[in-house]
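Every protein chain of the complex appears in place save one, which is left out.
For clarity, chains are labelled A, B and C in written order, and residue numbers in each chain start from 1.
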């Protein structure tokens, strides 16, 4: 059972094809993930990669947002927001890590395929990797993050954080260098990286597409992290990697904010979907566990029921917010935006709420389940680790809030 | 400045008349409330009653949801949800107490005027009080609440709480009795009470309309409470009060849930509107106050800015949720409701979120403003007291959650 | 049935006067305050109801004298080894009845700390001011005039600002200080103050700690003007207003401790301010427990006392758990102030920072718990008659004063993480 109907959301613009996709993904989750999980746990090679292969290639997820004339399914317009959300809910429900990789890959592609920044030549050149390949193509992003030591002398800083790499023009090439950068995901096996660079003498960040097999791109040893097993990550170093000038996806903060807005939408959907599984686990627990002796079902005890109620409550609100964001993407003209505002602030606000409340919600679920909450075999704790990992990859709430203050109060110096 | 544009909401179905109403209410707030507040503080006689008179009679709020053929404005359909929300935002922005009274009065009227439970005779009979009167007509509700002592012997219990009154049929009359009942508002000056009664031998609650001037209706001394000065409240006693049988508004839990859903919508809107004023106060503070010596504006300090960001963030999310609820009321067919579900659970969930976060948000605002936070003259603390008072009148979160558990987990015994 | 005395205190630490004075104050509270406090709010300006309670506590019972040396009519608490522990208990008991009274009472000692406490006892000033407090059975109030219109709590943010934003000046003219400035919001102003301790500078804009001055100004000196009290959300017993010092002349020796030491020992004042704040929170929460105990025994749900509803009981548990912890922390901090040999000087950065940390913890918990308690009591939670909304309004004020939460956070982080620029 999924929670498609228990948690309300507006489905007035839902197309028949969306519903078909949801069904397909639901089946994929059952056959490729859930049914094998007890045996294979979090096995990368045996469980996660095969499931991703099915999803990306057989279910054609990796073709979804590419233009039809490039071999894609043609959902390269902002109206795809709803389809994306509904699909990523289902994928996140099955496995947060696969959901996360899907979200980042879709975000990277959208940054030069969607109408807000359509780069035709780059699109045509990159499309075969996604639309004609029989292997999965994972995309990743390298965004600013903290490094040890005072970076101010070493690298240009954007909004306080060092940009991970520098790029310079060399004829019709861009030459990029950057050391030990941590991608958002899949440093070990991504085929494409979108790297945020300082582009010669400019203060504004530029996103450059770097193929994973570029000479000079060095991948480190896999790192161990708390969750998201599907994302095999490592630091990468770019030693004067040369790419065509056309690989410059964008230059400037505006496009970065647009891209991040889509990223936040995708992550919100993955998180909400994961919470559906959390709900299913606690629902079953409430239906079957007894407390204070025989005959007293867990869900009938007022205290445990009250915590369970909060779990449902938060998931319901998160889903409603997610679809409010979907509406803002697909029908921005229906909202009272101020001129010039993009969706960055509402998207950041909503993804922050959803990911923070997901932490709270899973924490509560674990509390109710005692040892079963932290035992691997109950599967709950992996969602807990995974969702927390996704959350921290969005950047810290304290620093993200500075962007909100700039919007709400016109703060200048933050 | 109001916050109509800074906090996004979907306005695709907004009618021109809605915008006119918002403008009218905005003007009313400025001239009748804000401009006089510094001098008159929370004076009931000099400030609040005159402002309510203007609002209810001159601006015709009390005619709004009545059918046109009864002399009303004809907004007696569920699509009015949007208009109600937009209007109550503006009223709540001006004064929570007036907003609260408006919300309850509209809720009471809607319970027999709206299509879900249209009572034509009662509607015609009651309409003149609202549509032809040149005085304000305040409605109030008497719902179950705790009393001291074990009530199980004295009164029938609905969902664990004693029903405030009992009613029996006597020919074409209903005779009602109940002691020291606390109405939601305006016990001292409401002209109509909707009293939830145990109707003879039935377990299901019945709402009966009791005119404020009924013989046998005894009002107590005004009580002092922490906020909502506009609502002059007291306990009322019904000593065998006789009303026409047609005053039975509804009988059964379904209609009660429907009515409460509207109540929650209205309260959500009042609360969001009040938060706009909170935002305006902290915005001005951030723009003008200095911290750590001259030249350092409050809004430029990362710590104060981070708390300010949370304030904007929460208001933004609350408004998005409010309008998601509006959409569920006005276009239920666009949502994936399960058959048979009403809007009670999402409405309860949303109003709980909004009122709880309002408490948190105003608490944070006060923290930033130090003494100005608790000084009467800054006006912030009245919103703090008022919104908390509204919140507690919704019933305790712990017990309300039991309804959520019944929905999410099919708990039976809570 | 449990009582408030069932909440834990470190029993090894109780001061010799703890039990005796605790009982006296509790009797006073139950007789002189609790029956009347529901009408205090409307009495915020006149203090017709409130004044007799003050007179009884501070004048007749004599508790306004406790800090002064015994030979001057005081009780010698200032040079005891249990000043803080004993104060904590007293403040807690008073706040249980009314934290507004507790503040006004406690703040009367605030400037006196500068001259009554060891090791910086100022015998000459004690002799001069003791009669004002000790030779009367009426309540006499003192106040710390700190906050100024511009910048609010900046003055208390001492480590970074170092007094450089203080605009109230003291200029030496022969044997006299001439004090000029405008203060606002001091507790015990609004017309009731008899003796001000004025935070001022001998050199405006300077960050030299020697220029920070703490000077006593009797309220009846020419040039001192107290405005009327502000109206505020709660704490009607505590009057706050504007105070103007217009070329006020006081003797040179009215400077409390002298250059450098004024700054140093003013930090001790901050420490005691935080101790007092925790005591107010603790006292209020003890009374909240009493109210909840009564209410949830008497209110019925599903045929049982409401306290038997597991989900409701869990919230009640959350609240009493915090009362336990706040009380333990407050007593621990009192002990830290009483035993500098073990914990360091009361004016040390460590003790100040830890006091800030405990204070904002206590206030945050109390504000949240009172909000939850009101919610749990549904519409009764907002009734004056239930006394819970009163405490909710009062405690919010405790949370906001002395720089509020943010200053506490900044000072805590600064000490633990050695921050330089906060």
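Everything below uses one rule, namely that a residue touches a chain if its C-beta (ideal position, glycine included) is under 8 Å from a C-beta of that chain, and two chains touch if they have at least 3 such contacts.
Quick caveat, the model's predicted, so the values are computed rather than measured.
**Student:** Would you mind listing the shown chains in contact with the chain that isn't displayed?
**Tutor:** Hidden chain, whole complex, touched shown chains: A, B, C.
**Student:** Given that one chain is not shown, which residue among C:320, C:337, C:377 or C:397 touches it?
**Tutor:** Final answer for the missing-chain contact: C:320.
**Student:** Where the complex has a chain not shown, which of C:54, C:196 or C:360 is the residue touching it?
**Tutor:** Candidates C:54, C:196 or C:360; residue touching the omitted chain: C:360.
**Student:** Which one touches the absent chain: C:36, C:244 or C:343?
**Tutor:** Answering carefully, the residue with contact to the hidden chain is C:343.
**Student:** In the complete complex, which positions of chain A touch the hidden chain?
**Tutor:** 41, 145-152, 157, 160-162, 182, 184, 223-228, 289-294, 303-304, 307, 359, 363, 366-371, 373-377, 381, 384-385, 388-389, 391-393, 395-399, 401-402
**Student:** What residues on chain C make contact with the chain left out of this view?
**Tutor:** Chain C touches the missing chain through residues 1-2, 6, 8, 10-13, 289, 292-293, 296-297, 304, 307-308, 310, 313-314, 316-318, 320-322, 324-325, 328-329, 332, 335-336, 339, 342-343, 350, 354, 357-358, 360-361, 406, 408-410, 412-422.
**Student:** Residues of chain B in contact with the chain that isn't shown?
**Tutor:** With respect to the unshown chain, the touching residues of chain B are 301-306.
Here, only the chains that are shown with their structure count from here on.
**Student:** Of all the other chains, whose mean CA position lies farthest from chain A?
**Tutor:** C
**Student:** With chain centres defined as C-alpha means, what is the inter-centre distance between chain A and chain C in Å?
**Tutor:** Each chain's C-alpha centroid was found; their separation is 50 Å.
**Student:** Multi-chain contacts in chain A: which residues touch at least two other chains?
**Tutor:** Those would be 302, 305-306.
**Student:** Can you list every residue of chain C that touches 2 or more other chains, as numbers and ranges?
**Tutor:** Those would be 309, 311-312, 314.
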